[in-house]
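A selection of the complex's chains, in situ.
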Amino acid sequence: MKFHTEYLWFNTTKRREYIRITDQVRTELHKTKIRDGMVLVSAMHITAGVFVNDHESGFMSDLDQLLERLAPLGAEYKHHQTGEDNGDAHLKNILVHHQVVIPVTNGDLDLGPWQEIFYAEFDGRRRKRLVIKIMGE
Amino acid sequence: MKFHTEYLWFNTTKRREYIRITDQVRTELHKTKIRDGMVLVSAMHITAGVFVNDHESGFMSDLDQLLERLAPLGAEYKHHQTGEDNGDAHLKNILVHHQVVIPVTNGDLDLGPWQEIFYAEFDGRRRKRLVIKIMGE
């Protein structure tokens, strides 16, 4: 069994951004020479997500609108009584989920033709990271 | 370590359908003779989901209504400027999540008494698939 761990760092210019990371995840996988296994990609913050979907700007905008509709920035959250202003970002993290597991087959990410991996930043403009954990043979 | 990979294909007659796949997943597991490990069940499309819940038609209808309420078919999505008409299905994929991991214990799926695995089709009437990746000993 082989294991490989890597961390990707982000420091977005906007509060919310959706960043394609498929290539970085694939690069880490290829370093390992693992042919069969699983890759966990998981945000290490509670105000960010990781998801798989379409690399299409219209969809990103639709997703952002949905999340803003369900958990709007600037609404009155109890969490803000701690002095924080990112209650919306915590809820967006829950709705999107903070991680995906990508199967590895024949030494590559076993994704469908349109599936791309994204880091979803909901409270950016500061250094944040995710972990890639690869496990296989 | 053993690995096993299988793909399940679907071609639904309706645009949205929720299909129980517990038996197919269990059949793949039993082929491997794996006693302990994990099974990843993951949609390979960005307009479909995989979830675990109750095999009860009322719940399926409630779930479908919730998803239609949050991301209705036929609403104006930016994604439709690409010529697509399935913006709702992309968002439903995010809300439901596109994968589950089932633990394997004593050679069987370690599910609770009411837990069943479902493929959730949000934009069907064409051939689509999911991947089952089993890893264990």
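As written, the chains take the letters A and B, and residue 1 is the first residue of each chain.
Following the convention adopted for this analysis, a contact is a pair of C-beta atoms (placed from the backbone, for glycine too) under 8 Å apart; a residue touches a chain by one contact, two chains touch by 3 or more.
These numbers come from a predicted model, not from an experiment.
Chemist: With 2 identical chains placed here, how many copies of the sequence make up the full complex in this file?
Modeler: 3
Rule of thumb we're sticking to: only the chains that are shown with their structure count from here on.
Chemist: Could you work out how far the Cα centre of chain A sits from that of chain B, in whole Å?
Modeler: 20
Chemist: Contact residues on chain B for chain A in the complex?
Modeler: Counting only chain B, the residues touching chain A are 1, 3, 5, 38, 40, 42-46, 70-71, 77-82, 87, 90-91, 93-95, 97-99, 101, 129, 131, 133, 135.
Chemist: Which residues, counting only chain A, touch chain B once they are in their complex?
Modeler: Residues in contact with chain B: 1, 36-38, 51-54, 56-59, 61-63, 66, 70, 95-97, 100-105, 110-112, 114-115, 135-137.
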